[in-house]
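Below is one structure; the comments refer to it alone.
Only a portion of the chains appears, each positioned as in the full assembly.
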Amino acid sequence: MSEPTTNRLDAFDAYRAKMNARILDEGDHRGIKRFFNLDTAAYRDGALDGKTKELLGLVASMVLRCNDCIDYHIEQCMAEGWTEAELEDAMNVALVVGGSIVIPHLRHAVETVDLVKRREGAADDLG
Amino acid sequence: MSEPTTNRLDAFDAYRAKMNARILDEGDHRGIKRFFNLDTAAYRDGALDGKTKELLGLVASMVLRCNDCIDYHIEQCMAEGWTEAELEDAMNVALVVGGSIVIPHLRHAVETVDLVKRREGAADDLG
Amino acid sequence: MSEPTTNRLDAFDAYRAKMNARILDEGDHRGIKRFFNLDTAAYRDGALDGKTKELLGLVASMVLRCNDCIDYHIEQCMAEGWTEAELEDAMNVALVVGGSIVIPHLRHAVETVDLVKRREGAADDLG
């Protein structure tokens, strides 16, 4: 049975999609559009594969303490196949580099992992 | 033939070793010593291998803009076998996440890669 | 017809006014009061005009990633007469300097511009 209620991760995804459309489709700033393209390109397979780069993006987001960025990269990391144990190991690096000021974002990140797992579980139930 | 002159990376390594000895051997703060142990442990093989974690440490250091941390993690990354092309790909993620304010640290990082290669070349000449 | 419902920008304005009164009227810390005065003075006409300084304040707020500060400076910038295209050009500088970690704040900022425009539209309808 699918989850009927919207959680904070679903709300973030919807807001992110709406505002990206506002910026990129309704807006016409060439520099901003190019930046978004460059950002997307940075996580494509290259000398490093995209999966590894998403993990780099997650750790960068955690030490810079941006919850929205953390949510986005956790979704990407889990879609790329990183396991929960591997994500926690990466989060530990972020925690040690960034210190206890990262702890609130660690709480957020762990909750986001749980929300993605619940979403995946709901999808399996529907399958 | 070995390089006779000391470059900035050799000077950093020597200063780092001297001050770590000052803090950990002469000093006796239990909390600080435990933190250093925890820091070392964070990069050991776990769910993720140590090689991957060093790359995470490098990207975290770049977006937080710490040249000493960048130097240390580049030395570790190259010892772990990451190639120059892979390091540049990781640096690109750091650059896109952290923005142009990272560029001075990218210059520093690329120079450090060159210094490590020169050091390795000198070691090969001695071999 | 005016908007009957309170949006997040109205809520921010009300909270900001309430807490500033709590700090400056009920509170009696001389240093804190002097800091608030100094902050206000920094955006008055000087060698640079106040309009330019508000744009500087906006970009500083974006690269330091403070949504409340962004909201305040967007309100001031639009009251000073900066156009939406000019604000986007300033936001682009902030995005390039600060990197993709600024993107969630860019989304917020663009939404705030839209909220101020809606507020202005409502005021026109009432005029």
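Each chain carries a letter (A, B and C) given by its place in the written order, and its residues are counted from 1.
In this text, a residue touches a chain if its C-beta (ideal position, glycine included) is under 8 Å from a C-beta of that chain, and two chains touch if they have at least 3 such contacts.
Remember, it's a predicted structure, so these values are computed and weren't measured experimentally.
The full homomeric assembly consists of 6 copies of the same chain, 3 of which are present in the displayed coordinates.
Rule of thumb we're sticking to: only the chains that are shown with their structure count from here on.
Put simply, chain A has to spin 120° for its C-alpha atoms to lie on chain C, with the angle rounded to a multiple of 5.
Centre-to-centre, using mean CA coordinates, chain A is 28 Å away from chain C.
A separation of 40 Å divides the Cα centre of chain B from that of chain C. Shown for chain C are the residues in touch with two or more other chains, namely 95-96, 100-101. For chain A in complex with chain B, the residues that touch the partner chain are 38-39, 42-43, 46-48, 52-53, 55-57, 59-61, 63-64, 69, 83, 85-86, 88-90, 92-94, 96-98.
Those residues of chain C that touch chain A in the shared complex are 65, 85, 88-89, 91-92, 95-96, 100-101, 103-104, 106-107, 110-111, 114.
Listing the residues of chain B that touch chain C in their complex gives 63, 95-102.
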